[in-house]
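I'd like to ask you about the structure that follows.
Apart from one protein chain that is not included, each protein chain of the complex appears where it belongs.
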Amino acid sequence: MENLNSLTTNNQAVILTNLEKILNWARANSLWPLTFGTSCCAIEMMMATGSAHYDLSRFGAEVVRVSPRQADVLIVAGTIVKRMAKPLKMLFNQMMDPKYVIATGSCTISGGPFIYNSYTTIRGVDKLIPVDVYVPGCPPRPEALFWGILVLQKMILQNSLFKNKKTRYRPVLAALPEGICIEEIHNEMKNILKSKKYL
Amino acid sequence: MTIQLKTLNEILHNLDEKKHWGTKEYFINMGPQHPSSHGVLRFVLKLEGEIIKEIIPILGYIHRGIEKIGESVSYRNFVHLTDRCDYFSSIINNWAVSRTIEQALNMETNDRIETIRTIFAEIQRIQSHTMWWGVFGMDLGAFTPFFYGFRDREFLTSIVEETCGSRLTMNYIQPGGVLYDIKSNFIKRIKQYIKYLRPRIEEYERLISDNVIVQKRTENIGILTKEKALSFGSTGPVLRASGVPLDLRKNDSYGVYDKVKFSVVIGTKGDSWDRYWIRIEEMRQSLNIIEQLVDNIPAGKHMVTKYTTKIKLPVGYYQSSIETARGILGIFVASNGMENPYRIHMRSPNYNNLWSITDMAVGLKISDLVTIVSTLDLIIPDVDR
Amino acid sequence: MIISILKDAIYLKYGDFVLEKSEISLVKEVIIKQSKFLEFMQLVKDDKDLKFDILLDHTAVDYINENVFHLVYHLYSSIYNHQVIILVEVPRDKPVISTLCSIWRIAEWQEREVFDLFGILYNNHPDLRRIFLEDDWVGFPLRKNYKDNFMLEK
Partner (left out) sequence: MINYSVDNFANLVDNSNNSTVIEVAFYILSIFITCLIFISLFVMVVVYIERKVAAAFQCRVGPNRVGWKGILQSVADLLKLLTKEKITPLYSDKFLHFISPMLCISASFMTLLIVPFSPHIQIINIDMGILYWSAISSLGILGILLAGWSSYNKWSLISAVRAASQLISYELSIILSILTMIIFTNTLNIQKIVLSQLNGCWIWRGHVVTLIAFIIFFIASIAELNKIPFDLPEGESELGAGFHTEYSGMQFAFFFLAEYVNLFITSTIIVILFLGGWLPWHISGFSIFNELMDSIPPIMWLLLKVSMIIFIIMWIRWTLPRLRIDHLILLEWKFLLPTSLANMVLASFLVLNNLYFYV
């Protein structure tokens, strides 16, 4: 396999291009979510996957599998606490490749309303498992979850996950205008916090 | 003075030695990620074939330490946190905290605020019961009620969202009033909804209650007698199913519940069927309450004190409880005169309803355990806080 | 019943159990001596005109500067629909009190929660272990002097 890759020009195996497109199309259009709801975001996730108004089965993600073996996408919905970290990691490792993770809700992105003074909440799920798509909101509306799934589908179709499996793209980066990188934003936020102007 | 501290492994270990293991009994772990565990409630079951010999609920998989956060957060901010506990009766939780603060500062609220609060509390109760009915159907194996329950709840959520601004964690009732005044077409839409939901509840009855499979799976399953219900501290529909007419809306008559005619629904045997049937009846009662209130909402200001005034409770203990969709929610505040409470504790209805399962589910099968858990209508983030 | 009448009724009937009358705050709490606590609770439950048959709530408050724990028991009677809060003071260095499992079954798990978060021990409690936190968790989070480097102090 190694020498084959060297043959390719932009790290894209010439022979596989069309086959890969078909497989990506198949994987993108039949994402089977794994039910993993802990708190209030789980209700919005159920609202999206299981309710008559917002119907996730339009995008092919209707079959909500219970066992991690048959699931493709792990929608982490709700606060993750220290005691839940081990089962979450075990579940993620039990899932079969190609697997994706959508972190819905501000609790999974950064700990949400329980960041300060909570002795158990994990501040951000990406400390535990690699996350593909972040869906902000507390709880995010079902349409926001659809946005997350459509972004994931686009990423799969663009084959942006397979090129280098180690680094997972963070969509936040994609939305940044040219010339600005994430570190600048972090420093700016730190100064504001230190200066306590907002109090 | 016999204090023996134990750990879970010791419990699981001596469960093995206590009874010599026949080849039949074995351990199973209805893990934190289980479709019918309503969240992250974990049961360790000791099974013999399919019959449950012993059941150990294990919590803490969503314990965020809300009471510890409560000690470093001002009273107005704590109202946000109560939304994240029992997210199916979030407005009623907000009302509990605001009522405690209003009683402590004996802050008077006018009639308009009280009627709006009662209307929204009943709306929240209907939302929670339709959601419960859908999940109850799903736990019994029928997938369609899940969608019907959500469909009806969705109409109500859009009405509430128009006024409160958010779908699930409303944070609508603040100490001293209500955050926003009700929108102009709120009354019209609520009346439409009442006309829409009444035949729907008949449809619910036809789909699930008249179904002989459901009746067979819920009658005489998980019987909670009156004495046991009281000693297990269960409240709300679970206690009323065992025949105890304890409903704070009637006894304490806060809000405008005393001006409204509604009956407290009581069961007889306290089995899963009673707990099921009571919630369906309670949905009808809530509809009646809203119908009586929605026409004559008195005029007045929707907020007595400005939203940004700081709240400082005098030193001492304050306690008030309120009837949520699942039971009595008590807020206990110990204040030392500072801006944030010295100690704040929520008496969660789900936490106390949960433990009666250790006595009810012994000797029944796994599918009965699933029925009982879903008739107890537990919300695990409210159990763990 | 109005709160004050209920408190006076308890003072009248069980005067020697009561530690001191508290008038300062609105809530209907009655402070009880630690020694005769279990006996008082049993009496209060079976008393024919009080009949507190539901132990609604049990929690604790940590007064670190007075070096004392206040244990709060919130009782409710489903027949007369009145409620009372019973307080017991327990020294901070030796927080031991007898369990109420024999009177109300729910006490077993409410006490386990208070043990888990405050570290208060209950003698002859059938199954005293942590309920929310891992068994090997060090320290009791809700105590005022609880230090944890995982926690972000605001």
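Read from first to last, the chains carry the letters A, B and C; within each, the first residue is number 1.
Following the convention adopted for this analysis, a residue touches a chain if its C-beta (ideal position, glycine included) is under 8 Å from a C-beta of that chain, and two chains touch if they have at least 3 such contacts.
The shown structure was predicted, so the numbers you read here are calculated from the model rather than taken from an experiment.
In the entire assembly, the chain absent from the figure touches the shown chains A, B.
Within the set B:Ile113, B:Ile208 or B:Ala361, the residue that contacts the chain not displayed is B:Ile208.
The chain not shown here is touched by just one of B:Leu5, B:Ile28 or B:Val315, and that residue is B:Ile28. Contact with the chain not shown here comes from a single listed residue; of B:Lys6, B:His80, B:Arg217 or B:Arg284, that residue is B:Arg217. Of the residues in chain A, those that touch the hidden partner chain are 22-23, 25-27, 29-30, 51-52, 55, 57-60, 62-63, 65-67, 69-70, 72, 96-98.
Taking the complete complex into account, residues 26, 28, 34-36, 50, 137-144, 147-148, 151, 207-208, 211, 213-214, 216-217, 365-368, 370 of chain B touch the chain not shown.
What we mean here is this: only the chains that are shown with their structure count from here on.
Two chain pairs, B-C and A-C, are weighed by contacting C-beta pairs, with B-C ahead. Remark: chain A and chain B have CA centroids separated by 31 Å (rounded to whole angstrom). One inter-chain figure worth recording: chain A and chain C are separated by 45 Å, centre to centre, where each centre is the mean of the chain's CA atoms. Shown for chain B are the residues in touch with two or more other chains, namely 60, 63, 65, 68, 72. In chain C, 133-134, 141, 154 are the positions where the chain touches two or more neighbouring chains simultaneously. Of all the residues in chain B, the ones that touch chain C in their complex are 1-9, 11, 59-60, 63, 65, 67-68, 72, 103-104, 228, 230-233, 235, 239, 244, 246, 251, 314-319, 321, 328, 330, 332, 334, 342-343, 345, 347, 351-352, 355, 359, 384. Here chain A touches chain C in the complex through residues 82-83, 115-120, 123, going by the rule given at the top. Touching chain B in their complex are the following residues of chain C: 24-27, 29, 53-57, 59, 61-62, 70, 72, 74, 76, 78, 81, 83, 85, 96, 104-106, 108-110, 113, 117, 121-125, 127-136, 141-142, 154.
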